[in-house]
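Omission of a single protein chain aside, the complex is shown with its protein chains in their original locations.
Chain IDs A and B follow the sequence of writing; residue 1 opens each chain.
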Amino acid sequence: MSALLEVEDLRVTFPTRSGPSEVVRGVSFTLGRERLGIVGESGSGKSQTGRAILGLTPPPGRATAARLAFDGIDLRNASPGQWRSLRGIRMSMVMQDPKFSLNPVMTIGRQLMEAAKRTAADRAEAKDRAMAMLEAVQIRDPARVFKAFPHELSGGMGQRAMIAMMLITEPDLLIADEPTSALDVTVQIEVLRILDRLVTDRGMGLIFISHDLRLVSSFCDRVLVMYAGRVVEEVKASALAQARHPYTQGLYGCLPRIEGSVRPLPTLQRDADWAL
Amino acid sequence: MTLIASREWLLTEQPASRGQARFGQAYRTWLALRGNRLAMVGLGITVVLILMAIFAGMLAPYDPVQGGDLRTERLLAPSWAHLMGTDDLARDILSRILYGSRITLLVVGLVAVIATPVGLFVGTIAGYFGGWVDTVLMRVTDIFLAFPQLVLALAFVAALGPGIENAIIAIAITSWPPYARLARAETLTIRDADHIAAIRLQGAHSARIIWGHVVPLCLSSVIVRVTLDMAGIILTAAGLGFLGLGAQPPQPEWGAMIAEGRQFIIDDWWVATMPGIAIFIVSLGFNFLGDGLRDVLDPKARK
Partner (left out) sequence: MTTADIEPEGRHGALPPWLLRLGRLLLSLVFTLFGLLLVTFVIGRVVPIDPVLASVGDRASASAYHAVYLKLGLDKPVWEQFLIYVNQVLHGNLGESVLTSRPVLDDIRDVFPATLELSTVAILLGTLVGIPAGVWAAVRQGRLSDQIVRILGLVGYSAPIFWLGLLGLLLFYAKLGWVSGPGRIDIAYEFDVTRVTGLMLVDCALEGQWPAFWNAVSHIMLPASLLGYYSMAYISRMTRSFMLQELGQEYIITARVKGVSEARIVWVHALRNAAVPLVTVVALSYGGLLQGAVLTETVFAWPGLGMYLTNSLGSADMNAVLGATLVIGAAFVTLNLLSDVLYTFLDPRVRRRG
């Protein structure tokens, strides 16, 4: 069985006044229908990796790769038409904060319908699917939320609507870019549980991007640890404790433990050599 | 060597004094501005205008007010003798335009000198004291903003009587409100800053705090705003001149010159066209410069 996504030597470059600056520097991995976590601190290039896969590197940035293929389709030179037939239908992305990622002047319903109509036969079917999807993300009163504007929903509700919007076409690959970081801790778990169930039920590939190592390790099968635009380590989530790279060990060591805390609290060591 | 050294001194990340930091900031602004081609064109036009005003006496080939022979030299088309032609009183249009640059600069300069302090004064007081002082002052400002500028200036000139001095006063009276709003907004952001609080704790008088600490911090953004408005001021002054309310004949004010050429527009197009080109180029210059300055100083608008 061929991999769902193959990434080889992905690089993302932004021009700056003092020459080009590479924020993703040769990332390679393959993804099947599994859950891959990407962790790293802010600025490590994890979000730009996710966006580059969807061809959404913001200009004037540029993404290049030795190989970037989705289900055997070469994405490097995909035409706008090809991208449109992939995005939304076969691959999609949930972003961090529904406050910004939902269009403030459109009702949730209209935004859902935009996605639903792409695979539905007609309006009525699209509407039915949208309602069903709102229920699937455990929104009690789908009719009301359908008519609501984004600012009328709480963060947790907004993110559910966002997940509904991104999964309504049953894509093969979902990229979740810090999907719960903007939410209250109590709501985080709920939203994650919903995401977890939908991904499992549909057998999708998932790339879960987060700065939260614990979250990633409990949620994913495999973890990529990124530092300064590079993957410094790839480990099985269950084997994080045996991670070899000092940065991963550092991240892991910073997690609070139930069996009593370490004193003094460890600080994260960074080494300029890792960035090389 | 000294050039490179001074460049380093200007661009250092750790300025040794406030002065060095300020010069360094100005130098960085200049470097960014220099990269903007339109802004450089604008700066060039502004410099040429100033030089024209200074050296009008030496550059002008003829007297701007005293015309030539009325029988033979009226309404001559542009030629080598009269590069921009002559008007109906046989005056050389080029000479009048050269001298007219003095009036334009005078208007722009005086309006800036009058309106900037008024705006700063009203804005910083309103912002610093807040409460009912703020409400009253800003209400007054809003009322002035409720009239289109030219219309209000027209009404003022109508009451004061036509003339260049009154036109300048009228434009200044109608220009300060935006500066007051800006100064107030800036004051609000720094009023509660720690260093202002520290000065207040030392027992400094309000007037002293405003004059010594608030005004200097607001000054730069207000000055940029005034630069952005210069083209508008020139156009308003020209409009007043065109309506016969600004500089009075025989003064070579550009707007009034267009009005004089208006009746000859069909047959002797140059009389009204030439001063119009002068106004156009000068305000285009200020607009280019202001646009570039805004790009450099306001990163939000740059994008």
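The criterion applied here is as follows: a contact is a pair of C-beta atoms (placed from the backbone, for glycine too) under 8 Å apart; a residue touches a chain by one contact, two chains touch by 3 or more.
Please read all numbers here as calculations on a predicted model, not as lab measurements.
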| item | value |
| --- | --- |
| Of A:V39, A:A130 or A:L153, the residue in touch with the unshown chain | A:L153 |
| Residue, one of A:N103, A:T200, A:S218 or A:S238, that touches the chain absent here | A:N103 |
| Options B:A26, B:A158, B:A185 or B:A198, residue touching the unrepresented chain | B:A158 |
| Touch list for chain B against the chain that is not drawn | 139-140, 142-144, 146-152, 154-160, 231, 235, 238-239, 242-245, 255, 258, 262, 265-266, 269, 272-273, 276, 279-280, 283-284, 287-288, 291, 301, 303 |
| Interface with the undisplayed chain - residues on chain A | 51, 54, 56, 58, 80, 83-89, 92-93, 95, 97, 100-106, 111, 114-115, 118, 138-141, 144-145, 148-149, 151-154, 156-157, 162, 165-166 |
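The working rule: only the chains that are shown with their structure count from here on.
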| item | value |
| --- | --- |
| CA centroid of chain A to CA centroid of chain B, Å | 52 |
